[in-house]
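These notes concern the structure reproduced below.
Shown here: the complex without one of its protein chains, the others still in place.
Coming up: chain A.
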Amino acid sequence: MSRYGRTGQLVRLNLRRDRFRILMWILILAALMASVAWKFEGIYGTPTEINAIKGTLASPGIVAMFGAFSFSGKVTTAEIFANEMLLFMGLIQVVMNLALSVHATRAEEDLGITELVRAHAVGTLAPLSAAAIELVLVNGLLGLLYGAGLTAANMPGATIQGNWLIGIGLAAAGLLFGMLGLLTAQVADHSSSATGLAYTLFGLSYLAQMVTDVQHPKLTWWSPLGWVEKLAPYNNPTWLPVWLSLGLALILLAIAFWANSHRDLGVGAITTRPGRKQASVFLRGPISLIWRRQRNVLIGWLVGIIIFGAAYGTVFNTIGDILKTNPTMQQVFGATMVHEANHSILVSFTALLAVVMAAVAVIPGMQLILKLHTDETRGWLEALYARPLSRTRLLFSYVGTAFVTSTLAYIGGLAGIVVMGDASLTHVKDGISASEFWQAAAAQLPEIWVFLALSVLLVGCWPRLKSLSWAYLALGFVSVYMGSLLKLPGWVKNLTPAGWMPRVPIHDVNWTTFSWMVSLALVLILIGWMGYRRRDLHMS
């Protein structure tokens, strides 16, 4: 029996096991790409529309989020499309690949399924090969759908080569990070550690890409994630990024195979160390238990979001100084006008990023609230329920921690932008003032709280529907993040709390909106709490 024996059977098993997961990802991603392409001529069809958006896309805030692309000559609809969609789709596809790869390898091993499989006449490297083939199939299929979908949409300026370059380029980028997931799954000794490691590397790669985009786009070649931008499918089709991605993917896979064949089942290079013999004095109730279990994740989020904020902040001096691009302005308008102009650029940059920060800050809190139900079904709470501990206390331990985490994450991220940004300015008064900072903080917090409160409602009353909270957050994020670029109608933005508050600090905080959003959050929590006290708890 070769070391790869019965890989084929395992591939079929994997595809069957993950069929809903894969189907959902493929449907959402392919539909998103194709439908935006389909609609795009209507949005940016005329030269006037294209010229208007061209200026926006060159603005630093948008470059930080969507990547730097160079336009030359007459810009077409397809070029605008590639600029707005490539990096965005690439990021989602990376998330998909990291989830699938760790799930197919280390998570199965944690559950003892790999042990069961390996006890049969199956090659030692077959589970890993099967996972790799699964990823190739999924990414390949997505690439095909992208290529075919874009060709069918037939945007003005699109070329067959460009369409397929997008499909194959994104597939290669996705595969690269999928292989990274397979490698971290071999290195770490349990799945959450493997996921954490993979996301750290992904985050670094994103950070490198973002900072270089704003400052020296040539250096973006050093970030694997940046290769996606370098495809330039419709103005200067480049196949080099595809080869780079595939080459690096192969190298990562080879290392993963080497690591897999040099280790025992169930262990990894980064091992779980023994810990304390007795609990510390701080570990004494549900809140300290959540902290003890989740502290690495929570600290990781806080530090990560502050670093991201600070990274966005470093571009303040590049963007907040009009004189750099237009030295004659001071002579024409005078110093005061120039400073005002600088300030207003920074204000709108901050307002745009605040929306992104808010959506990201919701994630750790939402995870914690949904964890209350995950822990319940996994039986981890059974030992707690048998203690003199009321459901109310348990629920509010999770919910309280979640609200504090998200609030701190948001304020931390925003502070990262503003503090780092102001510090990088030569003329500090152009920057964001303390009162503008707190206005921006106050404007987005109710939105964060409403999203979290909705999760409390679902976990309390209809725990089976809890994944809806992710879908709703995603809708909110896409509607404000892509809303103006895709010219979505106003009612789409108003579907979620992300669109209810006017952009601050461009506008002032609307305290009426603030109050009723906070009240809504409280009501949702109250109903969720009543539901949680009444319902049966589910045990495995």
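Throughout what follows, a contact is a pair of C-beta atoms (placed from the backbone, for glycine too) under 8 Å apart; a residue touches a chain by one contact, two chains touch by 3 or more; residues count from 1.
By definition in this document, contacts and distances are computed from a predicted model.
J.: Unshown chain, UniProt name, "NADH-quinone oxidoreductase subunit H", "ATP-binding cassette domain-containing protein", "FtsW/RodA/SpoVE family cell cycle protein" or "succinate dehydrogenase"?
T.: Of "NADH-quinone oxidoreductase subunit H", "ATP-binding cassette domain-containing protein", "FtsW/RodA/SpoVE family cell cycle protein" or "succinate dehydrogenase", the absent chain's UniProt record names it "ATP-binding cassette domain-containing protein".
J.: Touching the hidden chain in the complete assembly: which of A:His120, A:Arg284 or A:Lys429 does that?
T.: Missing-chain contact among the listed residues: A:Arg284.
J.: Where the complex has a chain not shown, which of A:His190, A:Lys230 or A:Arg503 is the residue touching it?
T.: Considering all chains, including the one not shown, the answer is A:His190.
J.: In the full complex, which residues of chain A touch the absent chain?
T.: Listed in rising order, the touching residues are 190, 272-280, 283-286, 289, 292-293, 378-380, 382-390, 534, 536-537, 539-540.
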